[in-house]
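One chain of protein is taken out of this complex; the other chains stay put.
Labels run A, B and C following the written order; every chain starts at residue 1.
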Amino acid sequence: MYTDNKNIIKQFPYLQSVKNKDIVYFDNAATTHKPNKVVDAICEFYKSNNTNIHRSTHVQGAAITQDYEDSRKCIAKFIGAKNNNEIIFTSGATESINLLANSYGRKNIQKGDVILISEIEHHSNMLPWTTLAKETGAEIQIIPLNEELMVDLSELKLILNNKVKIIAIHHISNVTGIMQNIKSIISIAHKFNIPVFVDGAQAPSHIKIDVNLLNCDFYCFSGHKLFGPTGVGVLFIKHKYFKQLTPYKTGGQMVVTASIKKPKWAEMPLQLEAGTPNIAGVLGLRAAIEFIKEYGINEIIKKEEELNSYMEMQLKNIPKLIQYGKYNKTAPIFAFNIKNIHHYDISTLLAQNNILVRSGHLCNQGLMNHLKIDGCVRASLAFYNNSNEIDKFISVLKKIISFLK
Amino acid sequence: MYTDNKNIIKQFPYLQSVKNKDIVYFDNAATTHKPNKVVDAICEFYKSNNTNIHRSTHVQGAAITQDYEDSRKCIAKFIGAKNNNEIIFTSGATESINLLANSYGRKNIQKGDVILISEIEHHSNMLPWTTLAKETGAEIQIIPLNEELMVDLSELKLILNNKVKIIAIHHISNVTGIMQNIKSIISIAHKFNIPVFVDGAQAPSHIKIDVNLLNCDFYCFSGHKLFGPTGVGVLFIKHKYFKQLTPYKTGGQMVVTASIKKPKWAEMPLQLEAGTPNIAGVLGLRAAIEFIKEYGINEIIKKEEELNSYMEMQLKNIPKLIQYGKYNKTAPIFAFNIKNIHHYDISTLLAQNNILVRSGHLCNQGLMNHLKIDGCVRASLAFYNNSNEIDKFISVLKKIISFLK
Amino acid sequence: MLEKIEKKIITDFSLFPSWEEKYEYIIELGKELAPLKQVYKSEKHLIKGCQSRVWLVCKYNKPKLYFFGDSDALITKGIVALVIKLYSQSSPQEIINNDMGVFSKIGLNEHLSMTRSNGLNSMLKVIKNYALKYYKNE
Partner (left out) sequence: MLEKIEKKIITDFSLFPSWEEKYEYIIELGKELAPLKQVYKSEKHLIKGCQSRVWLVCKYNKPKLYFFGDSDALITKGIVALVIKLYSQSSPQEIINNDMGVFSKIGLNEHLSMTRSNGLNSMLKVIKNYALKYYKNE
């Protein structure tokens, strides 16, 4: 099924496996596949270097500690962070956001303060903030959107004031692939001295991230959506906020003096990394990033632009198809419904035809409410997909529609 | 170096690797090695079954969701839990304890209440409770120990009353290998209706766990100390407490209706598993448990009893060696100092001789204070170690002592 | 009775070699399903754990249970119809004794029995619970 570009398929064991040769995997916004490099890094760790990190007097432990810290450096560089210690390893984007809401939020947000989020956040970038609001007595306010599902910048200016204590917004939508104008949002927010958190879960597999250029205060993403392992994620915290944090989890490694009354916490970033971390996960994530660097993020962008325009063209030919978020699409993520047909029926029959997509509210009930739908079908592509697969998807989709009429 | 018993070495790639052939790995309390079965399970997932779980309409996603839930079942059975939904997947023991302290603790512990912990807990089973105490205004009280570092049961009875809201205690000490008399502690505590949390991080790789028999209310452990992957752990919560929990992290998967004012959380255990879990980690942990079942926990126990008595005998021959926690040792974990020699010097020179141990406070400053030392050397064995390695360890130790005099 | 229907359903499905035909048959069953009165389409009868909405209503007319239902997705509606065809007009006792294994035997690429999103498992749970409830009250 897969036609090859730049031998890319060869590097992804899933795509190469005989078992999956008939599968069209258009569920990349849920999770991406892993190149050999990533699987090899994990295996090599377990098979020949396995040891725990921190405070060891043996070279083996020191070497893996070094690898772990080098991964931090590698990730800092990858997203344009200036200091390695601004990178905190978590178990995924969801934990990153919970960590931030607890560690930064509880200390800096009080009764009467305002937390700004958009109406169309993934549940993972909505619930930690609504929970924080409930706990602190702060208020959730909604960032106004324009008709193209983008933050309305002129409206945004109007609702900002010194009661707003943080803005939490996604970088790229997990439903529509639309990229928000983060740089402008941040520059407006900073005029009011409001820090901005960017949920980048869907971004770094599609675009170049530069937290320094964006000038954002907090940023996060998950390994498994970036060709890396499950169970590992990243939270970027700008250096200037280090003094405004409290520990999130407590336990081994994040403490210097473990006294009951007056514990002395370790410095950042270790302070926020309690317990044995997901060492294999971190090493796998580094491998994923090295893979991207070798392949080239610009290559990925070019490839995805092609996929985007080809898919757009093909979707136009499907009668009664309603696409959500057509404009400003950056990532090849396509959300749609077919008039009078339930999204569940479509995705089920696509799956029967070996085309894997996702359907339902896509963990974004806010966007569904905004669009006044109860769900939709989402086909999400990655750079390793190709036009043959799009052709197959379109022809099967047509068949299904006539089947279901 | 390794002599083989029951071909066990063959199943552990680390132990078999040429690179490590001269290494004596006595740092198993920090992390254990992984059998091929575990590494294979992780690879197979990434290489041919990779997909996200929950709410998918494709069979591939459903199959992995099933595998994930089967792992829960497998773990429930392994530790004797009656219901699969009493098993919550976390990122490790440290997170399990933080989860419990937050989800159960904050809802059920108030100002003036008492949290009982021992003086000799690993930091991961101390700091979450001292932090909870600080947040809620509850008080930390210390469980009295006898001279053998065991909870003094008759003293325990005396300090229990209806202000005590939870007891948190380790199962097996990460420093001494001593097993607490958990069953008795729990039966006493239950007379006062006090729930007991058991930190089992060091237990299931050495003994058979039966939470039902122990009758404990909460239990936890880490995958990586049980021949499984990093970044995965387990928290057992007895069914009867389900109504007394609040979500710990919020985000995708753990919510049914994501409303700002009145979110409706998913049922247990999903309610406590926000975001994409460490799928590969969970499948790897299941493989580790299957490995243990195949090898036989009784075999492991038998093997470790031999290692224990052989090591004890050999340590007796080292002059000026002070061993901590000689009695009631269950796991082959040995903590010691040599009079007038610093533990750092010993472990450094052991490492130069390819013998990997750990030294320092071992994330247990409480026990160090109790023993009035600032640290010690810890040699921690697993069932795949053998007497040849002990011989080498002892002879090198002797050499080092004379070298450092 | 229930056993007989079960066998018939398995035979019926075996007549359709391809999954397309099986699905077509399921959808057909859905279309033939008697419409559910609007009043029953309430929160109370909504079944959790389905991507599409499913309503299932139970009436007990001694000694038998009668089921009615609907869904907004076609395939799910077909599954509802299948479930009703199977269990409606059975006694609580019969339902309790049934292993509910028929769905894995009709050969839909494990689909129906595995994915949770179709709500089949939830429907079966609801039916079993009704049966248990009326069995106890008998």
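Here, a residue touches a chain if its C-beta (ideal position, glycine included) is under 8 Å from a C-beta of that chain, and two chains touch if they have at least 3 such contacts.
As the structure is a prediction and not an experimental result, all values here were calculated from the model.
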I'd like the shown chains that the missing chain touches, ordered by label. A, B
Return the single residue from B:N85, B:S359 or B:S380 that touches the missing chain. B:S359
Among A:V59, A:I297 or A:I322, exactly one should touch the missing chain; which is it? A:V59
Just the residue numbers, please: which parts of subunit A touch the chain that's not shown? 55-59, 61-63, 65-66, 256
If you put the missing chain back, which residues of subunit B would it touch? 341-345, 348-349, 351-352, 359-360, 374-375, 403-404
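One rule holds in what follows: only the chains that are shown with their structure count from here on.
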Pair of chains joined by more contacts [C-beta pairs], A-C or B-C: A-C
Taking each chain's centre as the mean position of its Cα atoms, how many Å separate subunit A from subunit B? 31
Distance between chain centroids, defined by C-alpha means - subunit B, subunit C (Å): 45
How many Å are there between the centre of subunit A and the centre of subunit C, using C-alpha atoms for each centre? 38
Mark out which residues of subunit A touch at least two other chains, giving numbers and ranges. 344, 348, 351, 359-360
Two or more partner chains touched - positions in subunit C: 51, 109, 111, 115, 117-118
